[in-house]
Structures are given as C-alpha cells and as structure tokens.
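Data first, discussion second: the structure below is written as structure tokens.
Note that this is a trimmed complex: some chains were dropped, and none of the rest were shifted.
In order of appearance the chains are A and B, and numbering begins at 1 in each one.
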Amino acid sequence: MGRDGGDYAAGAKRPGGFQFAEDTVVMPLNIGTHVDALCHAWYDDRLYSGYLGSTLRSATGASRLGVDKMPPVVTRGVLLDLVRLRGRLLTDGEVITRSDLMKAANASGLHLEPGDAVLIRTGWLEAQKKVSSPSLNSEPGIDLDAAQWLADHDVALVGADNFAVGVLPFADSTVFPVHQRLIRDCGIPLLEGLRLDQLVESGRHTFMFVASALPIAGATGSPLSPVAIL
Amino acid sequence: MGRDGGDYAAGAKRPGGFQFAEDTVVMPLNIGTHVDALCHAWYDDRLYSGYLGSTLRSATGASRLGVDKMPPVVTRGVLLDLVRLRGRLLTDGEVITRSDLMKAANASGLHLEPGDAVLIRTGWLEAQKKVSSPSLNSEPGIDLDAAQWLADHDVALVGADNFAVGVLPFADSTVFPVHQRLIRDCGIPLLEGLRLDQLVESGRHTFMFVASALPIAGATGSPLSPVAIL
C-alpha cells in the first residue's frame, strides 16, 4: 500500500480530519478471471481479420485488436455444466467433446443461439481448492471439434472455469488448437478462470450476462468481473 | 509486453504454429475509471461501520471493507446532467449544490429512489481533452450538502466524470468532506473518472447500470468498466 492505517497509527497527519489509504498492483493481464483479447493468439503471422503479428510490439503494445478495442458484452449467457452431466468434477486431461456439449445443452433444455456467451463448467477451479500448487500443464477442457461446434453456432464469447478453455495436454502435434480456432480464426474472445459457484447454486442455465474489460491501451487481455444477472 | 509479435519477427519459435502475446501492468488502484472501496477514506481512526483504521496495513492490505468485499452493482442508473442544465461545461472549482441536483433531476423528469446509482456529469473529463497537463487541485463537483441530499435518498452509489466527486478546492477548513460523508458515514462507494459521452449521446437519463470491481484482496479500490444498458 502507498498509504494505510498503519501510517496514521505511526503518527501521520490528518488535515481536516481526513484519512485515506491507497495502493498499487503489479498484474499480468492474462491470469485470474480474465478475457483474452483477439490479439492474444494467432498463427502464420496473421491475427484475426488478417492483421499482421508485427502490429504487436513492446514499445507500443497491440495497435490492432487490443483489449481496449473490445466493447462490453451484454448478451444472453448460457451455462453448459459438464460437472452436473457427469456427476463429478472433471479430471486433468479429460476431454469435453462436441457430443458432451450437446448433451449438457439438452440436459438443460436449451439451444445455442447466435450471440450467446457460453460458459463451460469443468470443475477445474473447484478442484484446485484441494491442491497446494496447481499444475498448469493439464486441465479438463474442450477439444478442437467442440470449439468448432461453438463457433458454428456463432456464439459471441466462450468462457470456462479452467485456465485455457481447451483441454491440456493438447491433441498430438497441436498447440493451443482451441485458441487458434476461436480467437484467431473466428474472432471469439475467451474468458478464463471463471468462478461459477454462485451461478451453479442458483440452478439457472440461462441468464443475462455482462462482461466489460478494462480499456488498457494495446493490451492482450484484461482482468474482469463478469456478472450473471438472474 | 512479456511476449509479442516482435519476438516472432525476431525469430522466436512457434511450436504447433501457435503464436501469442501477453503483458503486465503496474497500476495504482485509485486512478482512471475506478471505484473507491469503503476502506479508502475515513476519520477519527474509524472506518464505515466502526472498523478500526488499523485494519489497513502494508503487509496485509485492508482486512475490512476491501474492494474484494464489494458485490457487483446491478441497479437503476440515473444521470444528473449538470452540463445540459447549465448549457456549458462546468469550470474548475464550480460548486454543484443540492438545488442544482434537484433541478437536474427535474429537468429529466426523474425522482431518486433508494438503491439508485447516481451519475453526475460535470464536464470535467471533456474539458481535459484541451488541457496538456491536468491540475488535480481543482475541479467542479458537489458540495457536502449536495452529498447529504444524495445520502438522504439512500442511493447505492455515486459516480461522476471528475476525479473526486466533490468540488475542489474544498470549503474552508474541510478536506474531502464528500468522501468523509458518503464513504465513511454512509457506506456509499464512489465511482470516479466516468466516461459519460456515449450515455449522453443516447439521450437517456435512466438505465440499467452494471458495475463490478476486480476482487483484489484487501485493496482500496479497483479500476472497472461500468456499463449502462439502454
């Protein structure tokens, strides 16, 4: 903290009686509950829409597709609850397929519509509570074909309660294939590290969903606190 | 940036074709568009609700009333547009009184209700576009009596397009009296640095308002991107 109650306890002055505290954070932008901007991942030196990878530079940040270009998302949210479907938390490396997503949707009696924000519950975050130092080498998540199914429904955003949406380890000879398909090919931002517990408790599978990123100039992502309005 | 397009231009490997960028920010928590948590300001060594000022320490942050304790705000938003009322941007040091707020409400045909999020347009942020280095010693804003009027209506939150909600310079022998009254006495968080231009363009004076802070443990505030849903 740059100023706090300890300062006053130690004798700091309080002109007009006023006391205050303030602090500063150092924060990587692609951890915690965050959104990956469309400039976060690409291949063949081309970002989504064909912008050049060289538009992302140390000195200037992302001049294209930065998180500051991303409008707030206000849309229907849809929860696909794989934990409820399987009756247990998914395990590291466990694949969620197109068929799994369809079953989860059916189990809730819902149909994906264009513009939906799809939130996927794998149980990964819940499982971490019992783990002292989480591995970032494996997690349950969707495979490339499941990602394609979501993209085919023209969803606005895909989120999950894990750290990379897609399953880890990746399928053979691929690296972050879900990132490549959804972010780079389809321009669909990813929300990672979602805390879904309150939403799950509510029993609701559709809801109004609001997520708005910090407009950090040229950044590759932003921490945020999405809201499901029930 | 910790990795960017320049790295690849300089020859970085791309296993499986995957390329990505990520960055980190260093960010004070009470600047930009942000919310002041209830632990941000106090007097007589007592925070809102009577918690001790000594609950805010360097080593631990705020153990009471930190921004991580602040739930998302989803409520009716109300715009009190002083710029429209006066037909010009307000000037530094210009006081907004209880009567001014009442007139602005009347001009829009609206009545404050308990739980409203009240957003006040002073024009300060718009005026800064023409200023090379903004002074943080003066700004237009509400006085203590106007703040009391808002508190009497039991509003949930007060925001403004300036940097401290209250007018600067302060009335004689007071220091941040609006902070002391609203945050410390009444437990009403303040939103500062609001960008109201799109809302003003819409012509709307009431709307659904969603604001959710980052749950930074023990922090005195949080940058955020509030949304007016029209």
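Methods note: a contact is a pair of C-beta atoms (placed from the backbone, for glycine too) under 8 Å apart; a residue touches a chain by one contact, two chains touch by 3 or more.
Bear in mind the structure is a predicted one, so any value in this text is a computation, not a measurement.
Assembly remark, whole complex in this entry with 2 chains visible in place, copy number of the identical chain is 4.
Rule of thumb we're sticking to: only the chains that are shown with their structure count from here on.
Averaged Cα coordinates give chain A a centre that lies 25 Å from the centre of chain B.
Those residues of chain A that touch chain B in the shared complex are 1-2, 4-6, 8-9, 14-30, 39-45, 52-58, 61-62, 72, 74, 170, 173-177, 179-180, 210, 212-216, 219-221, 223-227, 229.
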